[in-house]
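Right, subunit A next:
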Amino acid sequence: MTEKKNWEPKIVAFLCNWCSYAGADLAGTSRMEYPPNVRIIRVPCSGRMNPLFVIKCLMKGADGVLISGCHINDCHYSEGNFYARRRFAVLKKLLEYTGIDPRRFQMSWVSASEGDKWAKVVRELVDEIKSAGPNRLVDRQTHSAEV
Partner candidate 1 sequence: MVDELKAKVRELLKNKQVELVIGYQRAADGVSVIPCFVENEKDAELLIWDAYCVYNLSGYLKDYPGKKIGIVAKDCDLRSIVVLLQENQLKRENLFIIEMECHGVIDEKRLKYDTQNQEINFAQKCKGCPSAKLSIADCVIKDKGEKRKTPDDYDEYEPIRKMEAKAISERLKFWQEEFSRCIRCYACRQVCPMCYCPKCVAEQTQPAWFSKGTNLEGNLSWNVTRAMHLAGRCIDCGECERACPVGIPLRDINKKIQKDVQELFSYQAGLSAEAKPLFACFDKKDPDDFIK
Partner candidate 2 sequence: MSQNIYLPNLAQIIEIKEETSDIKTFKLKFKDQAIEESFDYKPGQFVEFSVFGEGEAPFCISNSPTRKSGLECSVKRMGKVSQALHELNIGDTVGIRGPYGNGFPIDDLKNKHLLFVAGGIGLAPLRSLINYCLDKRGDFKEITIVNGARSSKDLVFKSEYEAWRGAKNTQLHLTVDCNEENWTCMVGVVPKILEQLKPTCQGSVAIVCGPPIMIKFTLPVLLKLGFCPEAIITTLEMKMKCGLGKCGRCNIGNLYICKDGPVFSYSQLKNINYDL
């Protein structure tokens, strides 16, 4: 499939409700410029995140998945991000091992006051996904391997 010229990556971002979502909201209210490729899904805590969500996003054709939560020791539920950190350290290495481009799944800590950091994270993420190219892991019609 030739590279579609004006291809815009579709990125799914799971933001923890207390910090990253508030941070993204702050970036919006303070009119910060960042690419619109990110579809935000609010989750109560990064600890709520289930590896199945990431796998399902990548299989259904999302070009990138981001999980963002509170910084370590700032978690509203005090230990959610610790569990998430462990869980997704293993998932990231596993996805990379099975041949999925590591840039497609990333994590970040963004606190409620870091609107600018959120914009920076998204900008970098979109550039990396653009360089990684569209997610051609699975052909959308036949759901089997891209030939």
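In this section, a contact is a pair of C-beta atoms (placed from the backbone, for glycine too) under 8 Å apart; a residue touches a chain by one contact, two chains touch by 3 or more; residues count from 1.
On the choice of candidates, all candidates are chains of the complex that A comes from, given by their letters.
Small disclaimer: the values here were computed from a predicted structure and weren't measured.
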item: Subunit A in this complex - touching candidate among 1 or 2; value: 1
item: Residue numbers on subunit A that touch candidate 1, as the complex places them; value: 51-52, 55-56, 59-60, 72, 79, 82-83, 85-87, 89-101, 106-109, 121, 124, 137-138, 142-145
